[in-house]
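Report on one structure; see the data block that follows.
Missing here is one protein chain; the remaining ones are kept as they sit in the complex.
Chain naming follows the written order as A and B, and within any one chain the residues start at number 1.
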């Protein structure tokens, strides 16, 4: 029995990319999409699972951050803002409580310590970048700025977005829509119009995991808990966020993006290779800057080693040194690997435990690269 | 059979804190004490083991450091010293061998590299903060200042103490006694008076552990060994230090504190909630500063990930982000968690292998928090 027989895989792969079909079947589980572009051209467009089509939309969670960081990179490239300038130069209120020396690059690189607030965020605030930014500006940082970095799970997009708004007069979402999504036909939305709603598939919630009785429980108001807003009276249930139409419509730029695998691949193709005849949004130098490690070592929020560039996840051993992208807790993965002109997008329906894209999806990505390098 | 039947647990818990009794029984082993205060009020006061009472005193090892850092925080709050000033501004001799730029915050945050000396310390020196400070000032640091941090096992109290002495004219022990221990009735002593000696229980020494023949033995004069003074002709046997009356009387401020669980909880209650009607010693801002991560990543002495704030251990996932405290090699644990007004103290008699408070004690602390949050 061939591997892909276990899950009905639909869609197409270009010659040279046939191995992706079987590998995708092995990770598609209860539903997934894969989109791969090389030099802008679609080389794999696959989907599987009940009710899933190539056009289906779902919550991509932190893969959303890739859209936010691409806006930042584009504006930095154009000189509309300077990543090495202090945040407070754009946003004076942010200087409060010892955050005055934090640069825009620090902000994107998860160095600011503005992961949350003592009281937490209401559900409405979680869905609203402007509200998040307003709450975070006067708040003390959760580590001494300059001394550490840690994943700003729910807030990094709002923080970068407030700089964008003050530097350009437009919200990050507006810049994304006008400069990236619409002109490049990217099926990843920061703020989903009602007209697109019929394509949305609900996220399948995580299955309860067996608890290890010897494990020490994490405090909801620990640094990690605060970053996830677990300490608020209405704690954030990350996997349920995209089920809320208000969240989908608001399109906060850290975790609330709604899209397809095609959209994720399209985002990174627009960034580094262009697609449909358009030139790429980023120069090679800017793309390299996105990927260049800036914050690396022990992530004080996650308690794990991590490497971030201009916000993007980078330094991953299964990708080229110039690759940059982002994964999502729901299992999505998206990245550009400019060395082989690759743009990769993957989403899955069942929210995994633990969250995030795991080794199986990394092997799928590695295989896509290997095919692209052989073909190219 | 209920869990607590295995060990006879004495003492009291307030309504809502009953689960602590069984959990304590599970970790009390050959003798332990637990004291928990919430908003200054005692909510658990338990003990177990032959000869142990609620009044028994024992060596708390590195939980001692919490007293030293509290003195530092208090004096910083009052402006008597500035943690961001260079140590050498108070203590010119410390500038030797490239340590001139080290700040007081760096010193408390285990960044100075003044973990020991090439020749090691005599037993008399180990017991004497002034002697330790005098030996360390002219000595080269064990890493390039600014490039790393590592646990100053035996010396951090002496170093901070010398700054205290030069800034205030009083020793750290005097400030502790006069400003903290006596007025707040804290049963944790830096220098135990003879009159208190009858309450002291000897530490039960660690049981010999099976050696892994494949393990590479640690050199006594490695960075870790030097920090433990294992390379001196009379190497420090940490577990035996409190057996020496001179050590108990000297009260060096890194590892020689003598106290009870009540004392440890009382220390942190005095710091953040006040007790017995007295206001807390620290303002909320100072308390937050104690907890805010400053040194985080790979501890070059321990070879393990660690996070330190204004000296205190912090960033622990089972506690609130604003919690700060310290554990001891003998298994003690003490901290304040201001978010729920919690002060926690735990001591045990048998020195564990490996040393330190382990997961079982962390679960006990997590349970105390959970009770406090439900009750509050």
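Assume contacts are C-beta pairs under 8 Å (C-beta built on N, C-alpha and C of every residue); 3 or more make two chains touch, one makes a residue touch a chain.
Every value quoted in this text rests on a predicted model; they were computed, and no experiment measured them.
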Worksheet item: Who touches the missing chain here, A:29, A:54 or A:297?
Response: A:297
Worksheet entry | Candidate in contact with the missing chain, chosen from B:77, B:122, B:168 or B:222 | B:222
Discussion item. Applying the definition given at the start, please give the residues of chain A touching the unseen chain.
Written reply: 288, 292-298, 305, 307, 315-322, 339, 359, 362-363, 366, 369-370
Fill in: Residues in chain B touching the chain absent from view
118, 140-144, 147-148, 214-219, 221-226, 297-298, 300, 303
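Note that only the chains that are shown with their structure count from here on.
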Worksheet entry | Inter-chain centre distance, chain A versus chain B - centres from mean C-alpha coordinates, in Å | 41
